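Omission of a single protein chain aside, the complex is shown with its protein chains in their original locations.
Just so it is clear, A and B label the chains in written order, and each chain counts residues from 1 on its own.
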Amino acid sequence: MVQFLEKLGDQCLHLLEQLGRMGIFLFACLWCVVKPPYKIFPIIRQIHFIGSRSIFVIFFTGAFTGMVLGLQGYYTLRKFGSEGLLGSAVALSLIRELGPVVAALMVIGRAGSAICAEIGIMRNSEQIDALECMAIDPYKYLMAPKFVAGVLSMPLLTALFDVVGILGGWLIGVVLLGINEGTYFQAMYASVEWQDIKMGLVKSLVFGLLLIWIAAAKGYFLHFERGGGFGAEGVSRTTTDAVVLSSVAVLLWDYLISAIML
Amino acid sequence: MKRFNVEVSVGLFLVLGFLCFAWLAVKLGDVRLFGDTSYRVTARFGSISGLKPGAQVEIAGVKVGRVARISLDPERYDAVVELAMDRDVRLTEDSIASIRTAGIIGDRYVSISPGGAMDYIEPGGRIHETESAINLEELISKYIFESK
Partner (left out) sequence: MSDAPNDIVIELKDVHKAFGAQKVLRGVHLQVREGTTLVIVGASGQGKSVILKHMLGLVKPEQGEVLVFGRDLTRIRAREVKEIRTHFGVLFQNAALFDSMTVFDNVALPLRERTKVGEERIRASVMEKLDLMDLLGAEDKYPAQISGGMRKRVGLARALMLNPRVVFFDEPTTGLDVHKSNEIYRLFHRTQQQLKYTAVIVSHDVPKIFKLADTVALLAEGVIQGCMSPEEFQLAENPLIREFVETTMGPIYSSDKEESILYETL
């Protein structure tokens, strides 16, 4: 019993320590983002990695999400004889919820895991120590461009996801199931407010920050991981942890932001 | 060459993303990019139940503006609705603003029926004649109780 309590306390302390470390990490990174000198090219490279190379994935997931929404929405709305509201249903659910969340999950899977593994390997092979010894701040050199690129890319990817999704819904609702095209778009124009778009924007910004933060911090503090974060296995385990943790965090924050802004 | 590709793809991504965002914001979110081309008029209603900011304003079924702001007159307990009307639509002095529902359970909107007066309402002016929202439940309960 005592042993159990000891273990529990130990675990709690470990978690608390980890959280504190990650918090300090976030502040250090954000400070480095605003601190001069600014270098553009590293940021462009990161936008290329996080943003441009996600377009394909976002495009397909967006299209299929919109198409499913169109299909499901149509059969549900038809029960109430209000298929005309399909456009509004598709657009609202995409803009408010599914766009930011699914886009964030896709980016976590694509870029978050890669960032975590990259930084973890750099930590493992002493590359981060090497940076520090060269008096190059790893926060400024490695992290700051990733944060800027993540926060910049996420809203754009989300917007792309929304638009492609709306077109996917149009494809199913209008082209396939024969809803009037004007009705589809008119219902959408009438029901979507700036408020909704603002909510989607806030969410995508927060998710962008969140996913880069968790992935980068997990990789950066690889050597503090329990059970030894060393070797290839350590990197793979930490990357898995980072993906799970950031997905959960995205869904949690999704709820919180919705609750606050609605 | 590699550098060139990176820059092109980033540029493409940024343009695509901004276009999508702009479409969402301007088309769906009613954000005015090129200055506000509308003028404001107010109207007082006894009840506006269900009308939301952003709702359409129609004349003869044609969209001519939207609801900009809704507030309560703290003295007379009237709903004060501010309408943003398109600049090229002028309202006569004796127009009637009424709150209608699209279908039975659809969205509320403001319908304006123009009168025949020679004078027009100035920007910032007020529509005097209004019809409040029809409350469906009230109507139904009234019908039920009367038939007893």
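Assume a contact is a pair of C-beta atoms (placed from the backbone, for glycine too) under 8 Å apart; a residue touches a chain by one contact, two chains touch by 3 or more.
Quantities reported herein were computed from a predicted structural model and do not represent experimental measurements.
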item	value
Chain not shown, its touching partners among those shown	A
Touching the absent chain when the full complex is considered, from A:64, A:141, A:194 or A:230	A:141
Of A:11, A:125 or A:258, the one touching the omitted chain in the full complex	A:125
Touch residues of chain A, complete complex, unshown partner	118, 121-122, 125-127, 129-130, 132-137, 141
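Here is the rule we use: only the chains that are shown with their structure count from here on.
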item	value
Gap in Å, rounded to a whole number, between the CA centres of chain B and chain A	35
List of chain B residues in touch with chain A within their complex	6-7, 9-10, 12-14, 16-18, 20-21, 23-25, 27-31, 52-56, 103, 105, 107
Of chain A, residues touching chain B in the complex	44-45, 47-48, 51-53, 55, 82, 91, 95, 153, 155-157, 159-160, 162-163, 188-194, 196-198
